[in-house]
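Here the complex is missing a single protein chain, while all its other protein chains stay put.
What follows is chain A.
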Amino acid sequence: MRVNGKDVALEERITLEMFLREHKYPLDRIAVERNHEIISKSRYGEVVLTEADTLEIVSFVGGG
């Protein structure tokens, strides 16, 4: 699987939410695109990842 332009091994069938938690992404401070489609936060638990997927995960810090 490709995540933010880098190859990441996907060893088992997991949901997007499991992947994000495992990699310590703060779920309420990110925006996620999978194969050029935005996945809203409410769908993280239902999207099952495959090795062919490309994820873009944007993380936000405070300030503006």
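Just a few scattered comments:
Just so it is clear, contacts are C-beta pairs under 8 Å (C-beta built on N, C-alpha and C of every residue); 3 or more make two chains touch, one makes a residue touch a chain; residues count from 1.
The rule is short, and it goes like this: contacts and distances are computed from a predicted model.
UniProt records the chain missing from this view under the protein name "Sulfur carrier protein ThiS adenylyltransferase", selected from "Phosphate transport system permease protein PstA", "Energy-coupling factor transporter transmembrane protein EcfT", "Carbon-monoxide dehydrogenase small subunit" or "Sulfur carrier protein ThiS adenylyltransferase".
Taking the complete complex into account, residues 26, 28-33, 36, 38-41, 56, 58-64 of chain A touch the chain not shown.
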